[in-house]
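Here the complex is missing a single protein chain, while all its other protein chains stay put.
Let's look at chain A:
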Amino acid sequence: MSFVEYGDTIKDGDTAIVFLGHESMFPVKVQHGTVTQTKYGVIRHSTDLIGKKYGSKVTCSKGGWVFILHPTPELWTMNLPHRTQILYSTDISIITMMLELKPGSIVCESGTGSGSLSHALIRTVAPTGHLYTVEFHQQRAEKAREEFREHEVEHLVTVTNQDVCKNGFGVSNIADAVFLDIPSPWEAIGHAKSALKAEGGRICSFSPCIEQVQRTCLAMEECGFTEINTLEILLRVYNVRTISLQIPDLGKATEDNSSTGFDSSNPSSQGSLCTNLQQGTAQFKSGVPLREMVGHTGYLTFATKS
């Protein structure tokens, strides 16, 4: 496996995702002789995982079973150990498209944080692109390097431990795109500009507060960035449910005539709606929004250097 290339079978040293069912999963590092405890029992790596196909069902000691999935940046985002607040796939997807990333792109990122976005960026720019990521927190920088090595993508990424606002990205005139997720992005706009290629490129800044966005936009304008655009993207997830609503008793329900009248007013061709008169309910399928959803992650400000 690798985060940038699919493999068929699970090998020693791989990172795999154990899927327990219904949004519940966790990553494991596959190693000979190691065991992993789940609520369905023990998984023995040597016999249960290594050599098996990704996507297989693995039976655990208690008779329960789990699926073993191939790692992807998206699954990693959902399961990675948090060292900071992270960016989720919804924001990541629009960032990737609006920064016009593709194989071969050179990207600068700061800060690295927990590496959620980093993995997605690396996946997109591989095999010929490169990610230069800057993290001022030494421990986090070190941890990120370790993860990239483990995930077999270290050749596609350079982690630098310095303050991007003071020292920049450590590269100049080579980037196609720059991404900033730092508390004071306006202090790094100048560095971002010099990191971008002379013929131009795209920039994105992620900030939770509108005051940060205002200062960033002003800084971008001063640096001559054009096409400055701020947007916000929200994900709505729906649960698929079969709902049955009770039909009110208007005093007619006992009369057969009126009930058939009701039936005919709801043609059975409407597949999603079926009436069960014996129980006095009508059933239908619905996509029900979750009780609680993410209402705000951050504003994304994009601009072009040309």
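Worth a mention:
The rule is short, and it goes like this: contacts are C-beta pairs under 8 Å (C-beta built on N, C-alpha and C of every residue); 3 or more make two chains touch, one makes a residue touch a chain; residues count from 1.
The rule is simple: contacts and distances are computed from a predicted model.
For the chain of the complex excluded from view, the name given in UniProt is "tRNA (adenine(58)-N(1))-methyltransferase non-catalytic subunit TRM6" [choices: "tRNA (adenine(58)-N(1))-methyltransferase non-catalytic subunit TRM6", "Probable cytosolic iron-sulfur protein assembly protein Ciao1", "Radial spoke head protein 9 homolog" or "CD180 antigen"]. Residue-wise, the contact with the chain that is not shown comes from A:Met98, picked out of A:Leu80, A:Met98, A:Ile247 or A:Ala282. In the complete assembly, the contact with the undisplayed chain comes from A:Val213, out of A:Val30, A:Ile106, A:Val159 or A:Val213.
Counting the whole complex, the residues of chain A in touch with the unshown chain are 4-6, 8, 19, 21, 23, 53-57, 67-70, 72-74, 89-90, 92-94, 96-98, 100, 102-104, 120, 123-124, 126-128, 199-200, 210, 213-214, 217-218, 224, 226, 228-240, 271-272, 285-287, 299, 301, 304, 306.
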